[in-house]
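For this depiction, one protein chain was excluded, whereas all remaining protein chains were kept in their positions.
Coming up: chain A.
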Amino acid sequence: MTAVIASDDHVPPEIVSSVFYSASVSDSLALLVAETAGRTQRIAWANEGAVQLLGYGLADLSTMPVEQLFPTLGGGELKLLLRRERSARRTLQVRTASGALVEAGVITTPSPGGRRWTVMLRATANEQERALRATADAHERRFSALTERSPVPTLLSEQGMRLAHVNDAFCGLVGRGADQMLGTGWIDTIHPDDLDAVIEQVSAALDGGEVEVQARLVRDDGALRTTVIRFAHLFTPGVGAGFVATIEDITDRLAFEAQLAHQANHDPLTGLPNRTLLAEYVAERFRPAAGGLACLFLDLDNFKVVNDSLGHTSGDELLVEVADRLRATVRPGDLVARFGGDEFVVVCERVDEDDAVALAERITAALSRPMRLGGVDVRPHASVGVTVQTAEHVAPEELIRDCDIAMYQAKAGGKGRISVLDQEARAQARDKLRLVTELRDAIDDRAITLLYQPIFGTVSRTPVAVESLARWDHPVRGPISPSVFVPLAEESGLIAGLGLLVLDETCRQLAEWDRLTGAAAPPRANVNVSALQLDGNLPDQVLAALQRHELHPSRISIEITESALMKDPESAQKVLQQLRDLGVELAIDDFGTGYSSLAYLRHLPVQCLKVDRSFVAELGDGHGEIASAVIALARNLNLCTVAEGVETAEQADELGRLGATYLQGFNLAEPMTGGHAAAWFAVHGETTT
């Protein structure tokens, strides 16, 4: 409009008349011209659109006072609609011919001179707009119904942190009414410590992001709910940015997860942290070379007695009571963990050795108070191992290991003691660990070698068999006695490997001797088996070794110590029978040193008893009673006997007189390598044939 007026002078008359014509006949545009006549303004002209909109006849319109058309305008307001210098825009009620008022947008534009105005009317509520508004209202109602009834707590922002809407689910979650939370009221429901994080995420959401934050909400009754609030950005054209937030209450889920985590890290019986948590706890606090960390390892003395005599329920009661006493005795902040079975560990920070020992003493005193279990007064005692962190501890698990060692020292020294792991003991323990590693390597590399000691017939004095003897020649430490490495192998789970090595190597050697010396080869080899090997696998292993080297089962005699047999007699008997069924011979080693039931002995499928070297040695002192009794017993049971450790000709003679079947000892032949044995048998074996 402004452009037309500005260039009015330059528009050719035919164009002006063309525009005027289209305006005058238009029925979509309501145009009027008002002009000042005297002191009033009247309508001077109206187009077709205005006639249709207002319903007046053209003649009526063209003299009508302007205020007649706009009855809501007060006396002075007409001036503000028909301004001399500027166009004006209003929304006004317009009176139509029927007397009804129609709301219309009114735009007035003054002509130069300020006495005439073009008035444009636009009915604001036409059908299309009404339809659009109805659709928008329906959307609004749908959205509102959706959130209102939704079980998901939902917030709708107005500006910034201000809320325009909260649904029932949110009101229910925080236990407050919607009125209390609109605007900034809802901020009071956010835990003060979480408010900064929430505002930060609201900022991100207003900035266009989709974000979430974990925050605690404070209910009206003071209870806390932990929630995840998810914010999504909303933009309303012409208004600005806002957000929609949905809230997920994760309180119960977190509690459940915490319970699961607690169960994974705690002993269900005593409620104490378990081994896993103990390891994590020590690892978190362990700073190499820092010191100040101490571990106490407790093992209840005679717990097994309680369990066996009073039953497991009483045993559990005892453990629970011990746990309670431990918790009550340690300092606040110390950790008490159940390590396993009847073992407990206490971890303390910022203590020296004296403090740790003092705590151990307090603990043993507290534990030893009597408690009643199954009608019996029991005084729990514990052996306690104490370790205080030193510069030598490089890893957290070493602390636990060391206090475990110290506990074993305490136990070994007599029960109910406290032992502090000193430098020497730590060194010994480490040395032992190293030796275990080296033993494992030696077994893997077959660096464990066998020597063979001949066994002679007492009467003929000719060799009838050999005993395989394992030897470990350590590259640095030199020869290590079987009395050292066999128990070590048993303790560290290496005995199975060692046993298989001895069995296989013996069979291999027998086969080689057969090949090298033919008939002069040793007729039989005795192989020692540890108590720990005496299980259902042994017969198969023996058979496999024999088959691998194509040997007859009678070429092997299995030697088992008396004490090994007595550990689990029934199972031992079963295994021995299976071995016997294979055709291998069986001998009881070190007979007389254990406490065999003689009646039981009668039922074992063994062929031979080996008289322990200690009884043979007594012969020299004139005490041959036991050796004599063992040999007589064997004879009566139809068993043969091997006397070990024969070191003098006199002993050999005496044993012959007593009726021993076979002799073995340094005096007769020393243990020798496989190669030497081949040569030795080539010379001495011939005489046997």
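Note that in this section contacts are C-beta pairs under 8 Å (C-beta built on N, C-alpha and C of every residue); 3 or more make two chains touch, one makes a residue touch a chain; residues count from 1.
The rule is simple: contacts and distances are computed from a predicted model.
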Out of "HD-like signal output (HDOD) domain, no enzymatic activity", "Glutamine transport ATP-binding protein GlnQ", "C-type cytochrome" or "Alpha-D-ribose 1-methylphosphonate 5-phosphate C-P lyase", what name does the UniProt record list for the absent chain?
-> "HD-like signal output (HDOD) domain, no enzymatic activity"
The listed residue (A:Glu48, A:Glu67 or A:Glu647) that touches the chain absent from the view is A:Glu67
Looking at A:Glu48, A:Glu158, A:Asp514 or A:Glu618, which residue reaches the missing chain?
-> A:Glu158
Among A:Val102, A:Ala123 or A:Ile187, which residue is in touch with the absent chain?
-> A:Ile187
Options A:Ala23, A:Ala88, A:Val228 or A:Leu668, residue touching the unrepresented chain | A:Ala88
Which parts of chain A are in contact with the chain that was left out?
-> 56-57, 60, 64-65, 67-68, 71-72, 74-77, 79-80, 83-86, 88-91, 97-99, 158-162, 164-165, 179, 182-184, 187, 195-196, 199-200, 202-203, 206-207, 237-241
